[in-house]
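Just passing along the structure, written as structure tokens.
Heads up, one of the protein chains got dropped from this complex, but the rest are sitting where they should.
Then we have chain A:
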Amino acid sequence: MSLGEDLGQALGTFVIEARELLQDIEDGLIALEDDPAADETVNALFRAVHTLKGSAGLFGLDHLVEFTHVVETVLGLVREGALGVSPGLVSAVLPCADHIAAIVEGVAAGQTQASPSQVRAGEDLLAGLRPFLSADTAQTRPAGSVPGPPAETGPARPDVAWELSLRFGPDSLRNGMDPLAFLRYLGTMGSVTRVTTDVDALPEADGMDPETCYLGFEVHLVTDAPKAEIENVFEFVREDGDIRIVAADDQTDSYVQRIQSLPESERVGDILVRSGAVTEAEIARALRIQQERSAGYAEPPVRIGEVLVEENIVGQPIVEAALGKQRGTVEARFHDTQTIRIDASRLDKLIDLVGELVVAQASTGMRPAAAGQGGALQAESEVMRLVDEVRHSALALRMVPIGTTLRRFERVIRDVSMDLGKEVALVVTGGDAEMDKALVERIGDPLLHLVRNSLDHGIEPPEERVRRGKRARGTLRLNAFHDAGSVVIEVIDDGRGLDRERILAKAAERGLVAPGAVLSDQDVYGLIFEPGFSTAESVSSISGRGVGMDVVHRSVTELRGSIEIDSTPGVGTTMRIRLPLTLAIIDGFLVGVGESSFIIPLDRVTECVELPAGPADRDCMYLRGEVLPFIRLRSLFDIPGEPARRQSVVVIEQSGQRTGLVVDSLMGEVQTVIKPLGPLFSSLNCVSGSTILGNGEVALILDVGPLVAGHGERERLRVAG
């Protein structure tokens, strides 16, 4: 059966959630390795695996269910205390999580059956788990049989009876949702003591469409699973159908008692949710109904409790008990603090529009005539302030904390250090520093290279560390913070530091520097980013092939960022990546040469001075007693026409080196939306993009790094030629 479109969408949601769960599982396993006694971690881990298995079951992904079931069983043993946490256990389960991830990605690619290679890989992994399962043979159940009870934090929950009224949407069969499969799954959560099949909706005679779902089910379920978990089972059919889960009548007393033992709260909903009688989703539904009913009427809205009772979500006595606990007579207020998922392209569109707005607004600022009258001036400054605010909040929409990306390295560090026989602890600080989502995604790989490099070349093996009087266990610190309009990510190790002499020797051998050349520390360290440069004597699987660091440098430069290295021999190395907060908008400095306009990133501009009179072919000047080399943009870009009578020099700083750019006119600061150049111009290396100015003209954005570096090269050629 091919996947219907609706199912495809539901599957998409499943894949997204499965990925999140897998990340939780991985984090949990690694946390468990550090603190094997953490019950909370074990519970969370078990819950994540259990939920994953449950959702997979709903989609009939049997291969995923079977495999996950065994992992769940192992974790179940850990949860029950029948199996202790050991590094061996974590090492056996981690690859299983990878395997599950691979299956999930396969599902995302439309593969609903296990491929032969996946089956083989799965069998090998399960064989690795077998020793742990035999710890308690009574607990090992074949795949597909009744799994352990779903986990809940704290002490085991008592069994509770629920009445489920299930009316599936008419299209559910066509969408691949088989109500019987749900009934079967409920059987795994607890015991289904009664099912009544409702055939009333079956039409008479020819009126029946065999592909429409007519059957309804009334189910009496006894389980220790909390209500939210039962509700989750129906996550993908709730929208189209009518799914109600109510505590069985004989449970009312126990809920009333539980509510009475709860602290007071301002909101009835909170009390009900906390007691377990109502789930968040049900409250949300009741709130919607409440809003619909009160819309358009001036009279006070229906009480939420009434809605809940009318909708048969919860019984009257429970609501009354909750109302008794409501603090004073405060009117119930509900805040919607939920997050929503937004298609990233819509955000991009918004940011693009805001960018255009910024440009348009900048253009009004360029017309001094408009600023003539006081009123207009005031209005304009107000608009300017608002546009700036809109720009900030639009950019903030794309901002995500970098912590998730940084914490992902736990796994890398664990695996790599194990391979290398080193002991390394990861410390993440500043994980809540936010940056553009696109940047976070694209900085992952370069960071990975840096981390691997530090593990491989930086941190010494334990024996060597002990010999040098360091702790056997090395520390790798990932630190992120905001600094003057950019975000800085540091990879700090306490290893042996960079060996200046060896780098120099290697560079000389490769012909990267002239023998005997005098270079600053920064320049020497920078050499490791040259293509093909590697000082590792042995090529390990981790690094040492000389690919990687130059790729890191290139990727970071592409993101308009830079890398600095600080290193002290024997103490450690800090690699510092500096990135702009966002890729979309920069503060620029607008200059004119003849008819053309150029934008220089403002953060590179240090000052502007007048070009002293002198011969036209001169390419340096004195600035406060120091020699300042400069580049004439007019000759660099072959711009026709006579230079202006008074030219200016914009002093820019790149990697600690100052250079001047000679221009005809200075036009001041502008905020610019970067439009990338088309593929036709991808070989240009002094221009990073273009932008449209307020007056409609196009200005090129100068890429300062290559411009300055390339100039030295050109000069050498010119002098030599």
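One rule holds in what follows: a residue touches a chain if its C-beta (ideal position, glycine included) is under 8 Å from a C-beta of that chain, and two chains touch if they have at least 3 such contacts; residues count from 1.
Operating definition for what follows: contacts and distances are computed from a predicted model.
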>> I want to check something: the complex is missing a chain, and I'd like its UniProt protein name from "Branched-chain amino acid ABC transporter, permease protein", "Ubiquinone biosynthesis O-methyltransferase", "STAS domain-containing protein" or "Peptide/nickel transport system ATP-binding protein".
In response: "STAS domain-containing protein"
>> Which candidate, A:V195, A:V222 or A:L677, sits in contact with the chain we can't see?
In response: A:V195
> Taking the entire complex into account, which one of A:A31, A:C213 or A:V354 touches the absent chain?
Replying inline: A:C213
> Which one, A:D178, A:E306 or A:D587, makes contact with the chain that was left out?
Replying inline: A:D178
> Residues on chain A that touch the omitted chain in the whole complex?
Replying inline: 1, 165, 167, 173-174, 178-181, 183-184, 187, 192, 194-202, 204-206, 208, 210-211, 213-218, 242
